[in-house]
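One chain of protein is taken out of this complex; the other chains stay put.
And then chain A:
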Amino acid sequence: MAGILKVPGAFDVTPHKVSLCILLQVYASPNQLFVPFPFSSFAQHNRLGLFLLALTKSCDDILEPKLHELINQSREIGSSSIDWLADHLISRLSSLSSPDDLFNLFTEMRGVLAGQDAGIVEDDQIILDPNSNLGIFLRRCILAFNLLSFEGVCHLLTNIASYCKEVLSSRAPHEAHLDGSGVNLMEASEYENMDLENLVFEKVTEEIEAKKKAGERIPFHLHVPTPIFGLVEDIELSAKPTFKQSTKGKEAISYAMTLDGSSGAVDHGFFLRSNWQIQGYLLEQTDAIEKHGSSFPLNALEFMLGQLQKLAPELHRVHFLRYLNSLYHDDYASALENLHKYFDYSAGIEGFDGIPPSSGFNNSGRYEIALLCSGMLHFHFGHPKQAVEALTEAVRVSQQHSNDTCLAYTLAAICNLLSEIGISNASGLLGSSYSPVANMGTSLSIHQQLFVLLKESLKRAESLKLKRLVASNHLAMAKFHLMHVQRPVLSFGPKASMKLITSPINVCKELRLSSNLISDFDIESSMMITDGSLSTTWLKNLHRQRGSSVIFEETEPGNRSNASSFFSQPNSIPGSVSQLVGASYLLRATAWEMYGSAPLARMNALVYATCFADCASSVDAAVAYGKLIQYLAAYKGYKAAFAALKTVEEKFISVSKSQIMVLKLQLLHERALHRGHSKLAQQICDELAVLSSPVTGVDMDLKAEASFRHARTLLAAKQFSEAAAVAHALFCMCYKFNLRVQDASTLLLLAEIHKKSGNAVLGIPYALASLSFCESFNLDLLKASATLTLAELWLSLGSIHAKRALTLIHSALPMILGHGGLELRARAHIAEAKCHLSDASFSVPETSGVVLDSLRQACDELQILEYHELAAEAFYLMAITFDKMGQLEEREQAASSFQKHIMALEKVTDEEDPLLK
């Protein structure tokens, strides 16, 4: 039905193996004397033996070396007799002109083996023990040859002809006499016309060069050629353990050519080695795609996959890779198509275990995984409704087939989905068809449902011992605790305590639990096998297969270098695990950022960037770098931030464009606001808004951010009523989509707007509301900032409230000075100074030190930020203070600084910003 899948590791006779046999014959020819003819010493003879041993070990590669490569390799034996060997090999091969010659060759081979009944064995006779490695190899070859049908023999013959035609044509002038190669030569010239190999190769090099030009350095060393080079490095394992280094580059290129050129319709087929090897290659590609996301070269991989599909049409995993590839390049149609194709062909079974599809018909396939994947696909493309449908169906089907593993993963996926889409989206989704939560009754809010689901999924994962899933569930739990107000789930009524507060302790606990994963993996690395169900983890399964074969080989003596090159990663912790652990650090950074501890947030981001960058997906890495840069901007000013941004941009050339892009726009916007370029700020703001997806309910963070900045821009342009309107709309949206943190900051912004518009009485309630929000969500820094705003509001109500304002400021100061950014600190300082100045009981000479100190600090900080407006204010206050103190010179100085800032603010020079390009 589904074609005949070649048994993995099927042993066919290939031209390469025939040449090995010929060499073996030379090595152990039965009728030779003590040291066989071409060799001058034992050492040489032994070296040939070792060489052959290495070659036989590596005969299960994807690619077999071509004849000239084999000859080149054999030169490394470094004997004078090599030329003779090569000539002998070529002449033997090219003399095979009829099937009968092949038959004779293999009959001769039998003579090389010493049979049990060989009788007396002379002492100095060289005999190949039939049970030695070489002997077994030879016997396998003979057996495989004997199994061939006549057609098979004919194929072998044509393959041999094309195998040696290249060498022959290069040697043509002086070796033409060797055999009747006239015909071969003619054919060879005909093949030379096909420039396909070169063409492809040229294309690849061109692309490499183009990339190089585009970005000086190639940071990840992972651009176009990687699929090929990665493949090659994987293959190279073998054959030449001792003399690999010298020729590495060259070899790599020629391999790459042969694989690409195999589309050339001539001699492919006999380069296809074992399935496991190709699957190993696919495994690496999958990892690479997931890691690098959209920066992964779409077409290069697509091309390789096309080639592979031609070579191995029954290898359906290629479709899966295509799916992944187009998924990460946001090609919806093709992703959907390939996903369905993969599961239609393989029934989701291929890759789980070695069962060939023909025997797989008895069970009903793993279509629940198809559903899971299609759910994720819809989620990825922002179709929450479809995603929920698919995942619900996945739950049902996996319950039907009692596939608990898949069920656990599906539940986790649903949790993820629920926590990502906003509440207003979800409420319409969860109709009666929503079985996982249907039994919980409708009285529960989405959050409570999500919480219950998370718990359930966590329990299930724990009982199934899916370590990675447990860890990621813990992470999800932490995220939940971070973002949501904890409410008792199942106790209702007036008596239930309704304390609304997020629980940082739980967050911390969950994060720690998720990090336990890494120690688990140290202890028992075999547990990963059970994870076989998630879309990509079938590949892990394969990893295990390969791994076990490595262990097996290692028990055999003398070939360690081979074995170690099997490992692409020498450490025992798989990439996905360290990715998860890394994610926990990233989440920690985010948590601290929200709770308001800048140093801790920065530290965690740094840990992530330094320790997990190599296994992180490029998106995550970009987030971490973004956090660090934002930190720089807030604490060190824009110069430092932009310098850092530049390096990061280079690092992620085209990678996760939007992440870095958003960051850059944010910084630019911030700076434009500070400098007073409101037109520019508005422009940037619009650009930011364009980046988000037009679909409602998707990219909510970005949308909220854009509209928040819009309001701020309007505020800076003194269009208060518009600003208030925008902020109000934003608040409604955030409330609707359950973005609580944004709610708090929006309230604060509203307070700010009212403060600036001189309507302090209106502002106070907003500030208070924001304060209470911050308290319940443990947003300490934001709370400090809200307190500051409240103080400013009080202050603007008149000098009688100066005392109250001052107490407020003092209460917030520790937090602000410890964790606040430059702007916040400066504002606090100015506010404090203002309080002192407006206080009736204030006497200049006594307290001027305090005032001047804080004002000076504020000035320094604001100058770093180039925040002209506030800086002008600070200098103004300073000038007044100096005036009161009678220090005229300093007063003049301050006044001129004030003038400078005001001027800068007024002449909004449209100096072309190089970064905006």
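The rule we apply is simple: a residue touches a chain if its C-beta (ideal position, glycine included) is under 8 Å from a C-beta of that chain, and two chains touch if they have at least 3 such contacts; residues count from 1.
Simple rule for what comes next: contacts and distances are computed from a predicted model.
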item	value
Omitted chain (choose from "Origin recognition complex subunit 2", "Aminotransferase class V domain-containing protein", "Calcium homeostasis modulator 3" or "Cdc23 domain-containing protein") - UniProt protein name	"Cdc23 domain-containing protein"
Among A:His155, A:Lys455, A:Lys509 or A:Lys636, the residue in touch with the chain that has been omitted	A:His155
Of A:Leu105, A:Leu128 or A:Val397, the residue in touch with the unshown chain	A:Val397
Touch with the omitted chain, as defined above, among A:Ala370, A:Ala621 or A:Leu663	A:Ala370
Sole contact to the chain not displayed, among A:Phe137, A:Tyr163, A:Tyr345 or A:Trp592	A:Tyr345
Interface with the unshown chain - residue positions in chain A	1-4, 149, 151-152, 155, 190-191, 193-194, 265, 268-269, 310-311, 313-314, 336, 340-341, 344-345, 347, 357, 360-361, 364-365, 367, 370-371, 374, 386, 389-390, 392-393, 396-397, 400, 431-433
